[in-house]
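For this depiction, one protein chain was excluded, whereas all remaining protein chains were kept in their positions.
The letters A, B and C name the chains in turn, as written, and every chain counts its residues from 1.
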Amino acid sequence: MTSACASTENLEPETGFADAIIWETLAKLTHFAASGEASTIDLGGLPMSNRDRAALDDLLGRGEVSATLDVIGRSEVWETQFAGVWRVRHHGAEGIATDLIEITVCPRILSADRRDAETAARRLAEALERKHGIAETAHET
Amino acid sequence: MDLLAFARGPALSFSLAIFVLGVIWRLVGVLALSPWNDLSPPREGAPPNWLSAIQAVFRKMIPHRTFLTAGMFTTANGYVFHIGLAIVVLLFVPHILFIRSLFGVSWPGLPNGVVFGVGALTAASLLAALAYRLTSPVLKLISRPNDYISWLLTFVPVVTGLAAAAHVGARYETLLALHVLSICAFLIWFPFGKLMHAFLFVLSRGATGVRFGHRGAQL
Amino acid sequence: MTAKTTASGVAYDVQGDRADSERRDAAMQAFVRDFARTAAIHMESCLRCGMCATACQFYVTTGDPKYTPINKLRPFEQAYHRHIGPFAPIYRLFGLKSNVSIEMLQEWEALIYDACSLCGRCTLACPMGIDISELIKEARHGMYKAGLVPDRLELMDRTTKAWGSPASPSDDFADIVRDTGEENGVPVNVDLPKADYVITVAPAELTEHTKALTDIAKILNKIGASWTYSTAGFEASNIGYINGDLDLQEKMTRKIIDNAVAVGAHTLILPECGHAYGAARWEASRWYGKKVPVRVIHMTEFLAEVVNGGKVKLKKFGETTSFHDPCQLVRRGGVKQAPRDVLKALGLELKEFEDHGELGWCCGGGGGVVSNVRADPLRFKAFEIKRKQVEDANTQHFVTACGQCRITLTLGAKHAKWDQKVESLLELVADNLED
Partner (left out) sequence: MKHDDTLAAELERRGVSRRAFLKFGSYIASIMALPPSSVEALAEGLAAARRQSVIWLSFQECTGCTESFTRSFAPTIENLIFDFISLDYHHTLMAVSGEAAEEARKEAMAANKGKYIVVVDGSVPIKDGGVYSAIAGVTNKQMLEDTLKDAFAVVAVGTCASFGGIPKANPNPTGAVAVSELVGGKPLINISGCPPIAEAMTGALSYLLSFGKIPELDHLGRPKAFFGETIHDRCYRRPFYERGLFADGFDDHGARQGYCLYKVGCKGPVTYNACATMKWNGGVSFPIQSGHGCLGCSEPNFWDQGGFYRPLPTPLGAMGPALAGAAVAGAALGVGAALSARRHQKTYLASLEKEKE
């Protein structure tokens, strides 16, 4: 590897951000356990190197839940090995667009919206109608 | 960036020109005065004049012990801020780049942390020097506006430099511009005030060195 | 000649009957004339650090900041910046530096004459190497021109002009020498037309220390030298040099040099006097216009020469001594080793003061201070330093090589009711010649 760019990649320094973020996570998690108050740490905008990010992923690990979303591009959500600590990562055109640590019961993005449910109910009814030829009104909500 | 461009551009060019003009004016103005040739025979074994002059320049770097007792603060503090200024001016990488752009020579610098530490110490030392000047009866009597102006114009670049480095007080480019402008003020004042001692000390010590060397006396 | 007081309560003497503006102008003219290259460099270089204060006996013993050496130069400095410095035309054009006022000169008279012995200790303390004492000596030229000199010094000036010496008329010189020779049983030579050595004297030798006249004669006779005293050129103390009277300085210098040349001497021996050494050894050529054709040496150098050269043998004391370094001879003259060699030859173990040699403290009487009665209180104060040094050394002898120092020290001791004898190096040698 002789190209300047390649060697630069290799030498990306570890800045200590990962540790700092873990400390912050611990504080927020403790608070959440006591009060139930959810919070979020946004990893965007922090001048983290790829090595920092890898170190953070290593430390938090992966827990019981993981999900992939397909909403205007791909998103990944997984619970870390620490219950209540979630990673929410939205992918953009050519990389990570948003990278969050959410300390909560369940990240909001996983839950369905009732207004979407309303539309969904209508669509479901329409689907049924198409299948059975029977007009059945959806229950008013 | 406009203030910075002004500082780096016209202000710096103007003040450097004034600096050069003033320094040469003052040196030539003094050196072109008529000499008094000492025709008395030198002491037997007296060193040549040039050697006496050089010896005096170095000899005067450290005061005789007897004068140190009373002049300890002046001497020690003087050393602290002179060495501090030298380190900050000559070993801070941005300063080296500035010097390189003027003279084409450069050398390795020190890590910023070290330079900031030294800069802070220098500022403290300069404050101590001012406090001493304002409280010592001797210094109060003999000080002139020149001394206070020279002090201020030395202190301000140090402080603005530290502020710029630490990003406190204003946006970086503003602080940097103020730093450069304060140096412009320093440069403009330099030849006309006592800052000129940075050049004159060689002549002043050397002249006395020649006189004493000729007589075989110790300086 | 009148003693007056400035509005701020500073005493000063004034000579002659001239308008103040005329005095001021005369001072400025002389100031301006004096600034050659070295003086100008030094005028440019002061950092106002105050180190010189720590070197000055008048400041150290009084703690009064006005005695800070560089402060004594203020009028001189002002004249420099207004008239000579590289920015002088601008200062004058915009009136940035005012001319020196007569009041300032009056006020500075005492600082320049009473509170400076021209000892030059401040020069060694100055980190910029500014030769302050030389500048004060130059400032005296203007003060003299302005007629602002302590009356007693002016009296000596006038006496010298009239008599050729501040101590006694020239006409009496030969008699004094002969009388002393007879008194002490030493053959003396006066006014020989030709001689190898010409001996000169200072007022001390013609008043308090006449024995010195025969002491040197004894030594010269002993080595079989051809020597003489000359009425035409005997007075070496040169009050013009001290007062700032350049005309008199030139006249007195020429007198002794011309006489030595006329006598065909190869060596002119200066008396045990510090300022004589400064005036004749280092400044004579300035007035002579070329290299002085005679070797000019101090009495102490002569003693070292004969002792080190083995021309005389001395009896050994086997005792201890301390030595007061005369400023003009040692610090400003470079004659540090010679007196030490002579003391060693006398078998005197020298216990050096803590500050000695080029760092020695002045007796406090140099630069005319001892002759200027107005300065007595200040001088006695400064004497405290010397007394402490001598007491600390605690030796059997206390020797010096300058008649003026000796008088100052003796007077100081007397005033302090302190029983301390001050001995002359010349006398010790003369009294202890081995047969």
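Criterion: a residue touches a chain if its C-beta (ideal position, glycine included) is under 8 Å from a C-beta of that chain, and two chains touch if they have at least 3 such contacts.
Everything quoted here is computed from the prediction, not taken from an experiment.
**Student:** Tell me the shown chains the invisible chain touches, ordered by label.
**Tutor:** Those shown chains that the absent chain touches are A, B, C.
**Student:** Considering the whole complex, which of C:Val32, C:Met104, C:Leu155 or C:Val261 touches the chain not shown?
**Tutor:** Residue touching the chain left out of view: C:Val32.
**Student:** Contact with the hidden chain only, please: which chain C residues?
**Tutor:** Touching the missing chain: residues 26, 28-30, 32-33, 35, 83-89, 247.
**Student:** Please give every residue of chain B in contact with the chain that is not shown.
**Tutor:** 1-2, 4-5, 8-10, 12-13, 16-34, 93-95, 97-98, 100-102, 108-113, 167, 172-173, 176
**Student:** Suppose we count only contacts with the excluded chain; which residues of chain A make the list?
**Tutor:** These residues of chain A touch the chain that is not shown: 4-5, 7-8, 11-13, 15, 39-42, 44-47, 49, 69, 71-73, 75, 88, 90-100, 108-109, 112-113, 115-116, 119.
As a working rule, only the chains that are shown with their structure count from here on.
**Student:** Based on the touch definition given at the start, go ahead and assign the chain network to line, ring, star, complete or other.
**Tutor:** Topology of the interface graph: other, matching no listed pattern.
**Student:** Look at all chain centres (mean of CA atoms) and spot the one farthest from the centre of chain A.
**Tutor:** Of all chains, C has its centre farthest from that of chain A.
**Student:** Closest chain to the protein CA centroid?
**Tutor:** Smallest centre-to-centre distance to the global C-alpha mean: chain B.
**Student:** Just curious, how far off is chain B from chain A if you go by their C-alpha centres, in Å?
**Tutor:** 60
**Student:** So how far apart, in whole Å, are chain B and chain C when each is placed at the average of its C-alpha atoms?
**Tutor:** Roughly 37 Å, centre to centre.
**Student:** Quick one: chain A and chain C, Cα centre-to-centre, how many Å?
**Tutor:** Here the centre of chain C sits 95 Å away from the centre of chain A.
**Student:** Which of the residues in chain B end up touching chain C in this complex?
**Tutor:** Touch residues, chain B against chain C: 25-26, 28-31, 33-36, 38-41, 43, 56, 60, 63-64, 66-67, 69-71, 74-75, 78, 133, 136-144, 146-147, 192, 194, 196-197, 200-201, 203-209, 211-212, 215-219.
**Student:** Spell out the residues on chain C that touch chain B in their complex, using ranges where they run on.
**Tutor:** 35-38, 40-42, 44-51, 53-55, 59-60, 65-66, 68, 70-71, 84-87, 123-131, 134, 281-286, 288, 290-292, 295, 330-336, 354-355, 357-359
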